[in-house]
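Only one protein chain is missing from this complex, and each of the others stays in its spot.
Take a look at chain A:
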């Protein structure tokens, strides 16, 4: 059961072989058994889950089921969920019970998919290892001495350990793709503007985008069908016709042009990761694809650009946490200003404060042109590189992360080294392009390796087609950690 695809689970529900309540209970039992060692969830509430499952069962019985009605899903704790604790991994929101549903949550509820709980994450989605969470680090299911990646580390770990058949994530600089790679699952960051950010706690608004995380590309396509769509409550939500992201899954890859950016295979890439990604390229060629070398010359600057723009936007977005309307308030203070300063000093963790300080600095008088404006100009150059590259290829392929999972604590004292993990994922966020990660092998220690695809704007169906065809020919995505089967 825990290994079944979303389509298989939906078929079992439709055939009345299992009820949504029974299915939810099976996953809740797995969570009870395995979550203590993984810490993938911040909140589990069996009563709420089972009530939602009962509603789904009623819908199925009444013949009003959609394609995924009754299939449970776990939600990243960044999505406001009516009546559920929504912490964003922070002490600042340790007691915040959201008074409304995020648009993404509304869509999954409308689809009849019960929530299995809220997954752990780096505080305010700032981190690449899930170690900045106020609720403790998440452990990688492949080896619990290692990080799961971040910031959607709880989502990736819970899917990898099959504590949930699927999960939602968000990706500002790689937060869906990098943990998907490090945990051996499939994750997709859609084109910016495709999924509403309403009710998704903001980190860097010009980059943040929600997306699906699941074992396979086929699962992700089904979830994307639920998540996407215009929402007047998000000013950046795009008004587009609804697409069926499963429509091209079975298309052959004959004639597919894959662009290989030379900068993504250069110094700094782990040899085992390089070998696995190259083996995947060989596999795709067998399926009919051709390759062309391309250049994303300015992508080398993605990290410095990102660490100006994202903190600048974060320093503005996180100014709302002041201890007045919701969340944490310092117990003692002398006046209003002191209340703000103490609340924020005590409520935010070290990495969040660091990024707020960077943001406040680069936006401050006298530095705006040198940092913020210069970063926005280089962002344009990075986006232009992609536009040029897509003239000669249909999809860009490379590694998702420069290495496999690292040990807990290994990089937590060295922010710059931690930031370098997102070297290959950040460019797609800056350009607003869709990107996905899928499993393509294991290193000599048995840790998963991720392959990244970056597509042109709105080419999700094409990327999912490539990923699905690769997954039909390989079984990396179907592997489950020993002892967790």
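One rule holds in what follows: contacts are C-beta pairs under 8 Å (C-beta built on N, C-alpha and C of every residue); 3 or more make two chains touch, one makes a residue touch a chain; residues count from 1.
Keep this in mind: contacts and distances are computed from a predicted model.
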Protein that the absent chain corresponds to, by UniProt name, given "NitT/TauT family transport system permease protein", "Aspartyl/glutamyl-tRNA(Asn/Gln) amidotransferase subunit C", "Lrp/AsnC family transcriptional regulator" or "ABC transporter substrate-binding protein": "Aspartyl/glutamyl-tRNA(Asn/Gln) amidotransferase subunit C"
From A:258, A:356 or A:467, residue that would touch the chain that is not displayed: A:356
Among A:187, A:215 or A:432, residue touching the chain not depicted: A:432
Selected residue (touches chain absent from view) among A:16, A:247, A:286 or A:380: A:380
Hidden partner chain, residues of chain A it touches: 95-97, 99-100, 192-193, 206-207, 232, 235-236, 238, 298, 301, 303-305, 307-308, 315, 319, 322-329, 333-342, 344-345, 348, 353-354, 356-362, 364, 370-371, 373-381, 383, 415-416, 419, 430-433
